[in-house]
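Missing here is one protein chain; the remaining ones are kept as they sit in the complex.
Right after this comes chain A.
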Amino acid sequence: MTILDMNVAELKQRLKSRDLSSSELVEASYARIAETEASIQAFLTLDEDRARTAAKAWDEQYAKGEADSLLAGLPIGIKDNIVTDGLRTTCASRFLENFVPVYDSSVSRKLKEAGAITIGKLNMDEFAMGGSNENSAYQTTRNPWDTNRVPGGSSGGSAASVAALQVPFSLGSDTGGSIRQPASYCGIVGLKPTYGRVSRYGLVAFASSLDQIGPLTRTVEDAAHVLQAIAGYDQMDSTSANVEVSSYPSALTGDVKGLRIGVPKEYMGEGVDPVVKAKIMEALKVYESLGATWEEVSMPHTEYAVAAYYLLASSEASSNLARFDGVRYGVRASSPDNLLDLYVKSRSEGFGQEVKRRIMLGTYALSSGYYDAFYLKAQKVRTLIKRDFDEALSRYDILLAPTAPTTAFKIGEQVDNPLQMYMNDILTIPVSLAGVPAISIPCGLADGLPVGLQLIGKPFDEAGLLKAAHAYEQHTEHHKLRPQL
């Protein structure tokens, strides 16, 4: 097995016993990127010099027997909407083509403290708006399982990079499914923590009431390790929750006897591909064999989630993206007539089509005369959707469903139809609106493409969610499948 296919525990053990150095690991990562990047195109920026320096420093710590931190000397890739001090952060937008942050996001700071070494910044849909990476202003990342297909999105680079063994794990962000859906398409693990579990300080805001950072990994245990490093209250983000962080890796006992699983029937409806449903039914059999029980549950407002989400997320985006005005950073149009013209021209030149479309939709939904009909209405429907979850999660320990209605689609297939594209998120969006945690884990292949199993947990019970996911993983082989590159 290549060292890049090892999990966190194996890598740490090898580094500790000094069979392996952090420098070797970082070099292996860059070598793998050089070898596969022409076909995958996951990275927008590499941070080679600093990564090599950091690896040497960790090697010295290991030599002294002093490298005790959680991810000491391990490489990581970071989605390009997470601010990294001194490392270009573009959000895959022309607007921020030359933007080099002067501070670290809280997750970057925490990762550094935990010892992780940033390899580079990963491609995404511009400002995290999209589900295919086709909205990147720079490149379309390819799915390692079939390079004619999308990796999903918006954290498509983060997912493809981990699936292609370029890095052992990465960070992504999830607003309506942007960690879980690409994890599903690329056959890896993607965890969206509870809203508020991870600080958003330094995450370039798309929809502030929904955005959440989380890990993309190849095993559930690795997701537990990475979450451990980044979770917790942060005084720099007043929406981060002051809720105790438990030990996630130690929750992974493999025991799910007596676990009560609810299967929302609306998540197994008409729009879901039969090959996907078949994989979910197989997964339920595995849980049954492990002593869990399941029954169908109804979440009647599911069908309204996509409509509510696009109004709310776009409204928040139109407000958040008002900061891109060409004055303090980013693109500035040349020779504007006046200050207003500077704003208008800079924004019109800097933003791509999907970003403009959502700003337009959000501005309309918030504008005078339409606020009640669209924005307020959507907020009320959000309450109904949240109630569905409150009720279902009071009766079951976890909910189980597909992550996405289909496997990865072909590049170009949906670009002209935004509404069709939005429907890929139909099974992840309700979870985001309710703010509860969810994880996508591999549950087999359909026609050679990965299918994702989505588990949904109680607020702040990431430990229970990871435990349930891990038990399944330990009794199946799906997470060991690798794409042929």
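Note that a contact is a pair of C-beta atoms (placed from the backbone, for glycine too) under 8 Å apart; a residue touches a chain by one contact, two chains touch by 3 or more; residues count from 1.
Assume contacts and distances are computed from a predicted model.
Visitor: Hey, which one's the missing chain according to UniProt: "Putative spermidine/putrescine transport system permease protein", "Aspartyl/glutamyl-tRNA(Asn/Gln) amidotransferase subunit C", "Phosphoheptose isomerase" or "histidine kinase"?
Guide: "Aspartyl/glutamyl-tRNA(Asn/Gln) amidotransferase subunit C"
Visitor: Return the single residue from A:L361, A:L400 or A:L427 that touches the missing chain.
Guide: Touches the omitted chain: A:L361.
Visitor: Tell me which residue among A:G115, A:P402 or A:G435 touches the hidden chain in the full complex.
Guide: A:G435
Visitor: Looking at the whole complex, which of A:Y185, A:Y310, A:F409 or A:Y472 touches the chain that is not displayed?
Guide: Reading the full complex, the residue touching the unseen chain is A:Y310.
Visitor: Can you work out which residue in A:A54, A:V150 or A:L342 touches the chain that's missing from view?
Guide: Final answer for the missing-chain contact: A:L342.
Visitor: Tell me where the left-out chain touches chain A, residue by residue.
Guide: Those residues of chain A that touch the unshown chain are 98-100, 102-103, 195-196, 209, 235, 238-239, 241, 301, 303-304, 306-308, 310-311, 318, 322, 325-332, 336-345, 347-348, 351, 353, 356-357, 359-361, 363-364, 367, 373-374, 376-384, 386, 418-419, 422, 433-435, 459.
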